[in-house]
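As you look at this complex, bear in mind that one protein chain is not there, while each of the others sits in place.
Going in written order, the chains are labelled A and B, and every chain counts its residues from 1.
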Amino acid sequence: MAISGAALVLFLLLHMIGNLKIFFGAEAFDHYAHWLREIGAPLLPHSGFLWIQRVGLLVALAMHVWSAAVLTIRARKARPVKYAHRKPVQGSYAARTMRWGGVIVFLFVVYHILDLTTRTFNPVADTSQANAAVVQGFAPDRWYVTAFYVLAVLTLGFHLNHGIWSGLQTLGVSNARRERVLKGTAFAVAFVTCAGFLVVPFAVLTGLVK
Amino acid sequence: MTMTDYYTLGDPVADTKAPDGPIETRWERRRFGAKLVNPANKRKLTVIVVGTGLAGGSAAATLGELGYQVKSYCYQDSPRRAHSIAAQGGINAAKNYRNDGDSVHRLFYDTVKGGDFRSRESNVHRLAQISVQIIDQCVAQGVPFAREYGGLLDTRSFGGAQVSRTFYARGQTGQQLLLGAYQALERQIAAGTVTMHDRHEMLELIIVDGRARGIVVRDLVTGEISTEFADAVVLASGGYGNVFFLSTNAKGCNVTASWRAHRKGALFANPCYTQIHPTCIPVSGDHQSKLTLMSESLRNDGRVWVPKAKGDNRVAADIPEDERDYYLERIYPAFGNLVPRDIASRAAKNVCDEGRGVGPGGLGVYLDFAAAIGRLGRDAVEAKYGNLFEMYERITGEDPYSTPMRIYPAVHYTMGGLWVDYDLQSTVPGLFVIGEANFSDHGANRLGASALMQGLADGYFVLPNTIGDYLAAGPFPKLDGENAEVAEARKLVEDRIEKLLSINGDRTVDSFHRELGRIMWEYCGMERTDAGLRKAITEIRELKAEFWQRAKVPGDGEGLNQSMERAGRVADFFELAELMCIDALHREESAGGHFRAESQTEEGEAERDDERFSYVAAWEFGGDLPVLHKEDLTFEYVHPSQRSYK
Partner (left out) sequence: MSLKLRIWRQADAADKGSMVTYQLQNVSPDMSFLEMLDVLNERLTLDGEDPVAFDHDCREGICGMCSLVINGVPHGPEKATTTCQLHMRHFTDGQTIDIEPWRAAAFPVVKDLVVDRRAFDKIIQAGGYISAPTGSAPDAHATPVPKADADLAFEAATCIGCGACVAACPNGSGMLFTAAKITHLGLLPQGQPERNTRVIDMINAHDEAGFGGCTNTGECTSVCPKGIPLETIARLNKDYRQALRAAS
């Protein structure tokens, strides 16, 4: 869980930083999108790096989901009879919503790929037009897309907030002295990731990015 | 009635196992004299251990390590729950790590004196010798004793001693020592040398051909009665303080295992010796189910007082200084608030009897920290006693920083128990008794931090060395349920359960237990008198008769029936209570925890009568007419003197 999670977090950070390229203008963003496909050229074929990355991500995601499934099944088996009355005492909201949060994020990722990678749901079919796809994708009349995006990113934020700290705890990095620092770090990463992803649709909505 | 209406006198009893000669080498010589069991034969020998406290847990683990087949029993859901776990203070050991003049001989001396010269010198000396090994053993097991900055063990001084020899783990020494023994036990369970039977209660002893050969147990979950066989039986079933209903014992603590053995011929020694601890949280109402001890260390800084006037109902803060009676400081100027447990307890009772007690029912005295807070500051007091203050507030809802604590004495430990010889063997061959369940080491009064020491000494070091002398003659013939004596023991248990369930009366078992406790506390508690004890015996007999007519025991014997468990235990407490009162009645002297109002000095202090009572009173079961066997006590090394704390 922790190791696959770490790989996914790393990807998210790079993805978020890449997204911010959109503030450098349409041309710069399209160029960035093009460059992504040409990494490693000519050693790698067109989109070669992306496919390697996609395979890596898929493996990490599969591991992550598999671990989550194992833990969930174990948890179900470990408490066959539910409480009639049970309220959480402290457990952060994030910690308690890891499973459903994970499912929401996963569903979003599926949609996200169909939207901006395959363009199945996107008004801009030309895959070389990255900037246009983003701008038209988050257009005001497609508010429901933006709403789903915001919901998913916020869910992801909660997921990361608990997940990053929990991963560090699972790897045995945490201890009494470091606990606060590590929890703070997890929160900071979650917050920055969230903010970095959210700033794009809002920039589109406010017309900052055209 | 004359004394002979209460008991008859039998032949004297003697401890034939303790070697004589120099006391320092008696234990060594006994171990050398004892027969050994060949390691290959140990595997063929089975030992039953009842109880998993410090004594039983450590004994079962050690016997398992030695290679015996051990069967261990406890009534709780896990051996880790035994009530040794609640001991707070610490464990004594003559390590002399402080270089403050401690030695085995001094610990021996203090313990004999502390026991008010009613214990055996041989046993106590052995206990002091072994104390040193106990600490080594526990540290090796990982018991996290308190340490100093240099990494070495810390010690503190404790009541009745002028040296610092008490090893401790904050206020949870009993817990840590018990978990050490428990872990050693679990290790043996995993190794297959010990089989654990939790939620099982021993209800009868099986004696075949004059030897203790097993027990009848009830599985508390399924209700199944079974007969379990062994080559020797060890009782480590603790004390009987719950005869008073309210005590600091766990709710489940009971005398049944010991009492069943007593009824089958094991002598019961000094049942009247009970220790009453002065600093417990007082009773808050009729619903009270048990009492909680507050560490005695509180008396180091707290001042004990009551109002000077009777029936003064003002809150503590409204009572001016000159209307308060700091009675311990007044009566005992030399020791003040730090007088020994029995004296502090009795003084509290006296002021309450005068009508000057505080709190609900007037059964409490103040323990006031105002002076200490004024002198040391609140922070210092908090650092020292913070956790105790919290515990007090949790239970009473009062803040001891702003209003004085209320305390009252409560039954805490029973020094009496089944009679054993130097090998810890009872008068029934093959029946050994260890820990609080026996009577051996504390005489008439136990010193603080000595109970843990005795439990572990018996379990880790004494019993495993002495039991071999008996088992060398084994294995004994195989048994089965067909054997007449086995069948009879089993039937006894079944009939008794049947009888309890068939009363179907109109009073709950707890209401009987409460009433029995009130009688015992009133007449066989801190102060006993001839007339009171006679009255108590009459009342107990009446109440016992009523119990068997009116008790309501719901449910059946199948499956978990906690009411039935309690009923059986209370029925045995009735019989024990009678014997305690008879023992207290016959001992017309004051000694340690036994204070007879008729036997006191002009200043109101306990007065022993060594001429007439320097003996162990070992009682043989005789129904309404027990038989007294005396074991004379001789003192070669520590000469009896009268205690004085003025």
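Rule of thumb we're sticking to: contacts are C-beta pairs under 8 Å (C-beta built on N, C-alpha and C of every residue); 3 or more make two chains touch, one makes a residue touch a chain.
Not measured: the values here are computed from a predicted model.
S.K.: Counting contacts across the entire complex, name the shown chains the missing chain touches.
M.R.: Output: missing chain touches A, B.
S.K.: Kindly state which of the options B:L36, B:L153, B:A472 or B:L543 is in contact with the chain not pictured.
M.R.: B:L153
S.K.: Of B:S58, B:S119, B:S297 or B:N445, which sits in contact with the chain we cannot see?
M.R.: With B:S58, B:S119, B:S297 or B:N445 as choices, the missing chain is touched by B:S58.
S.K.: Among B:Y460, B:F573, B:F595 or B:F613, which residue is in touch with the absent chain?
M.R.: B:Y460
S.K.: Using the touch definition from the top, which of A:M63, A:A95 or A:L154 touches the missing chain?
M.R.: A:A95
S.K.: Specify the residue from the set A:T155, A:S174 or A:T193 that touches the hidden chain.
M.R.: Here the residue in touch with the unshown chain is A:S174.
S.K.: For the chain that got dropped from the picture, name the residues of subunit A it touches.
M.R.: So the residues of subunit A touching the unseen chain are 70-71, 74-75, 77-92, 95-96, 98, 162, 165-166, 169-176, 179.
S.K.: In the whole complex, what residues of subunit B lie against the chain that is missing from view?
M.R.: Considering the whole complex, subunit B reaches the absent chain at 58, 61-62, 65, 76-83, 85-86, 95, 97, 133, 135-142, 144-153, 169-170, 172, 175-176, 179, 182-184, 186-187, 189-190, 196, 198, 221, 248, 250-252, 284-285, 287-290, 292-293, 391, 394-397, 460-461, 464, 506, 508, 510-511, 552, 554-555, 559-560, 562-563.
Rule of thumb we're sticking to: only the chains that are shown with their structure count from here on.
S.K.: So what's the Cα centroid distance for subunit A and subunit B, whole Å?
M.R.: One centre to the other, that is 64 Å.
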